[in-house]
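As you look at this complex, bear in mind that one protein chain is not there, while each of the others sits in place.
Labels run A and B following the written order; every chain starts at residue 1.
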Amino acid sequence: MTTTAFPHVLSVRIRPLLGLASVATALIATAMALIWAPPDAVQGQVQRVMYVHVPSAWTAYLAFIVVFLASVGWLWTKRPAFDAIAVASAEIGVLFTALALVAGSIWAKPTWGVWWTWEPRLITTAVMFVMYVGYLLLRSLSSDLEGRATRAAVIGIVAVVNVPIVHLSVTWMDALHQLPSVLRPGGPALDDRMLATLIAGVVAFTVLYAWLMVARTALERARQERVLRARDA
Amino acid sequence: MDDRAVLRSVDLDLVPGITVLRGPNGAGKTTALRALAGLVPLARGTREVPFDVLYIGHRPQLLHGLTPRESLRFFLEFRGPTSRAWATPVKTTAREMREDRIRVACDRWGLAGESDRPIERLSAGQRRRAALARLDLETCALTLLDEPFADLDESGSALLWSWLREARALGVAVLVASHGHADLDAVAVRAYALHEGRVAA
Partner (left out) sequence: MVSGLRRIGLIAGRELRADARHPDGAVAAMTFMAALVLLESLIVGPQVARDTLVAPALYWIALLFAAIVVTTRSFDRELEDDALDGVLAMPGGADALYGGKLVSLAATLGLVAVVGGVVEMALLDLAVALPGHLALAVVIGTAALPAVVVLDVALTVRLRARAVLVPILALPVLLPQLVAATNAVAAALAGDAVASLAWSGLLVAIALVYATLGLTIAGTAIE
């Protein structure tokens, strides 16, 4: 197995730029979310939690698509860089998923009085969370680099395939049995400024994701190199 | 298995006849053979084995709950046409011939009485013989034997010796991993020593 060092330029030059961009976009999005966007007519200020909840969820889904692509990449080429990308994205994805779920709860409690609502999208997000925690658990219990990468890659692929299937079956079930939920899909339309803020939030989270990815992937590559060099000793 | 390089430098050139791979316990002989059998993905290096390999490992590799005859039948059928010396279109005749070969192999390796008893009821030596009976059934260009003499009594060893001599005469490539048996050198055409994952000729 040949190792190609993670492009140095990304690590040294782009990382600080990404960091700067991340801080900048985060500040802008926060300002928009807290000040510029109007409060919701019905829910009031609490509705602003949406500007954390929705972008986190979006970024989480993005992260797991990256895990999928990296998993396929590993299985196809056996290049360790792909495995590094996969684990980095999975870890960050788990964090964002947890954030999305917690933010969702914080939004739900004062608004509708419940910590959790059996809404298809939320259920899908929760299932996704469990799957990727399982992914990380599997990795932690494997010890050799290649075996671990291959096993994780299989799960990474299965997990992504499962997400739409879960969503579909839970939506059917919801249609049939009316899951006890206060949040029905297709709610009130979004105000223009709310939409803009939401987009700003998505951008900010995506940039944050990219920044964290570069850092975590570089770290993983360094660990991989250390292991591979140790084999030669 | 920790992430530790078990095999560091193994360069083997396998030729017709018997090659011996020696080394103390823990040197990596089993891993080397498993890598050659295709069971272990290589982190580095290439495995160029462009033909069928028969790998008889350290343990008998026979599923508990099957008799020796059933296991041998499974292996033979799984290999398919490549391991039949002849191919006939008539299914029944092919099956009869296959059963015949299995019976002959079981007799040759001294399993006549036990070939229809489930493998877990057989002794270690008998299981070893059942595993070695594959040598007569699955003819492959390369045969890998990991400590084949383990568990064999005198008559079993004698049977294995006679097979080794046959193989040498036929020009089959056989790699035998062993940490003892100095007399293997008498039949061997080449010998390697494996020490801490490195090979020396």
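Everything that follows uses one rule, which is that contacts are C-beta pairs under 8 Å (C-beta built on N, C-alpha and C of every residue); 3 or more make two chains touch, one makes a residue touch a chain.
Computed from a predicted model, the values in this text were never measured in an experiment.
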Q. Where the complex has a chain not shown, which of A:23, A:154, A:196 or A:219 is the residue touching it?
A. A:154
**Q.** Hidden partner chain, touching residue among B:18, B:32 or B:53
**A.** B:53
Q) Which of these touches the unseen chain: A:20, A:130, A:199 or A:230? A) A:130
Q: For the chain that got dropped from the picture, name the residues of subunit B it touches.
A: 34, 37-41, 52-53, 55, 57-66, 70, 74-75, 77-80, 118-119, 127
Q: Name every residue on subunit A in touch with the hidden partner chain.
A: 75, 127, 130-131, 133-134, 137-138, 141-142, 147, 150-151, 154-155, 157-159, 161-162, 165-166, 168-170, 172-173, 176-177
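Operating definition for what follows: only the chains that are shown with their structure count from here on.
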Q | subunit A residues within the subunit B interface of the complex | A | 1, 143-147, 227, 230-232
**Q.** Residues on subunit B engaged by subunit A in the complex (per definition of touch)
**A.** 1-5, 8, 41, 43-44
